[in-house]
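First, the structure itself, so that you have it in front of you.
Note that this complex is displayed minus one protein chain, with the remaining chains in position.
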Amino acid sequence: MKKETAIRLTLLGLAMSTVTALAVITTFILKEGVPVMFRQGPAQFLFGTEWRPSAEPPVFGVWAMIVGSFAVTAGALAIGFPVGLGSAIFLSEFAPRRIAGLLKPALELLAGIPSVVFGFMGMLVLLPWIRAHVGGPGASVLAGSIILGIMILPTVISISMDALRSVPRSYREGSFALGATGWQTTWRVTLPAARAGLVAAVILGMGRAVGETMAVIMVTGNTVQIPRSITQPVRTLTSNIALEMNYADGEHREALFATGVVLFAIIMILNTIANAVSRLGRRS
Amino acid sequence: MRIPPRAVHLTMLGFLWVVTLSAVATLAGIVGWVLWRGLPSVTPRFLFSMPEAAGAEGGIASVILGTLFIIISAVLVATPLGVGTAIYLVEYTRESWVTRVIRYGSDCLAGIPSIIFGLFGYVFFVLFLGFRWSILSGALTLALMSLPTIIRTSEVALRSVPQSFREVSYALGATRWQMVLRVVIPGALPGIVTGIVLALGRSMSETAAVIFTAGTVLPDRVPSSPGDSVRTLAVHFYILATEGATDAQPRAFGTAAILVLAILVINVSAYTLMHRFLARYR
Partner (left out) sequence: MRLFAGVLLGLAALTGCGGGERKANHLTVAGSTAFTPVAQKLADAFKARRPGVTIDVHSLGSMVGIKSTNEGGCDIGMADLVELPETAKSLKSFAVARDGIAVVVHPNNPVSGLTAAEIGGIFDGTIANWKDVGGPDAVITVICREESSGTRRSFDTIAKVKGRVTKSAQFQNSNGACRAAVASTPNAISYVTLVQTDPSVKLLKVDGVEPTIESVRAGSYPFAATDFLLTREDPAGLSKEFIDFALSPEGQKLIVEAGLIPVK
């Protein structure tokens, strides 16, 4: 019996590793990042639009990056969500068995393409195309949105499919029995019933887009400005960190950790919302 | 005028066909593009010789080895933690606030962007624990990143082992641990392995978290200790693609092709493994 207790405690210890890791990560990021925020003034840091680490004295304001992250993310969702949801509806409701059996694994495999590959492709193919056909310098909100929109597709498709599949069969059968077509059933019955799961898909897709770094850095131009059109370059929170981290020192480095704190807070809020929404969905 | 529902249905169906095929075609197109541009540079010499002139000449042998060392060590650390967590959650406890806290921790870890892991790994492993830029720092950072994947797949695998197996084991007088060790784990093994393989793939494609923890040194020898700094394939590709001279581009594409191929192979094996496993208890 003693041995069983020891095993139980050891396993509990292992299981606490996630929580411990989370706590240590949070502590270290906050410890490195928060002091400089207060020295700069939290409002000044969050809502300042100037980012000049080498000015005397240095100025750190991340508002342009917050706007940049959300602009690129909104664009990514505008492109990725309709396409992702459409594919999910097709694969779970309409696709012939053999087609679905072929495309589903293909999508899961493609989810593993590294983000640097997306960024490189964007740099060599997408930027010149935007410059020639849309205008502007090429590196832009639009370029970031397109690349991220493609990157979040596998996430959006797989979560949306889970949501659609969790709608009971009987709902659809009831609708068909009333003489509805396949599309009417999907539009009036299945989609509303899967609402909560679809919202979770949007939020998790958003989390993925906000947190993406390497692809974004290669295609958005990294200008610190609040964009006035989608063809202008922007800098996101993630690219701010990755761009300057390798070279930063002293207060500048702390300011990059503070950027990390802002990013961390945004992600935590998104995750908590996604969690709450899918729990609501499960309950109803 | 009212459009007949049947017509709406057919139009939408056509539209969904187009949307789905274009989604798959775009993603497959990117893979195809990389392989088409990169595979011609992949020669045995490229795979088996050491890099020269900052990667613009020579091969990627030390990069391939460095990648393997990092991702395998990451999984070696993450597996006991992740599988242990899953066993605890499935076999040793009921749903309670403790399990909720553990799950919350795992969900949060899964959502944290890789750049945050990079920052953390840099202050904690590289500086605070003094591991410097090394295989060790990189592997530990990746281990934390892949924990949620391993926990989630192992949990699914353990739960899919039929309850009757456990009852029989108890009936034969086994203790809980004997039951877990002799019945549940062997039954769930393919599923657990799937999670580990997925974690390998995810670690392999990671750039942001590794660049700040394993460093950017391009070694011209086989890494010999966990304290060595190495470049992974993804980092090497990123550096060649953005920093390299124009004449380094064939090698950048070659590296990308190897990276993408390796990840496809890893994902295909994980996928087939999982399907065989699920079919077993169906």
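Chains here go by letter, A and B, matching the order in which they are written, and residues are numbered from 1 within each.
Methods note: contacts are C-beta pairs under 8 Å (C-beta built on N, C-alpha and C of every residue); 3 or more make two chains touch, one makes a residue touch a chain.
On a predicted model such as this, the values are computed, not experimentally measured, just so you know.
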According to the contact rule at the top, which chains on display are touched by the left-out chain? A, B
Given A:M16, A:V67 or A:V261, the residue that touches the chain left out of view is A:M16
Touch as defined at the start, partner being the missing chain; which of B:I71, B:L136 or B:A257 qualifies? B:L136
Under the stated touch rule, tell me which residues of chain B contact the chain that is not displayed. 52-54, 77, 80-81, 129, 131-134, 136, 140, 215-221, 224-229, 239, 242-246
Hidden partner sits against chain A at residues 10, 13-14, 16-17, 20, 52-56, 123, 127-128, 131, 137-139, 217, 221-225, 233, 235, 242-244, 246-249, 252
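The rule we apply is simple: only the chains that are shown with their structure count from here on.
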Using mean C-alpha positions as chain centres, tell me how far chain A is from chain B in Å, no decimals. 18
Any idea which chain B residues touch chain A in the complex? 5-6, 8-9, 12-13, 15-17, 19-20, 22-24, 26-28, 30-31, 33-34, 80-81, 84-85, 87-89, 92-93, 98, 101-102, 104-109, 111-120, 122-124, 128, 144, 147-148, 151, 175-177, 201-202, 204-208, 211-212, 234, 237-238, 241-242, 252, 256, 259-260, 263-264, 266-268, 271
Would you mind writing out the residues of chain A in touch with chain B in their complex? 3-4, 7-8, 10-12, 14-19, 21-22, 24-25, 28-29, 32, 82-84, 86-87, 89-91, 94-95, 103, 105-121, 123, 125, 150, 153-154, 157, 180-184, 204, 207, 210-214, 218, 238, 241-242, 245-246, 256-257, 260, 263-264, 267-268, 270-271, 275
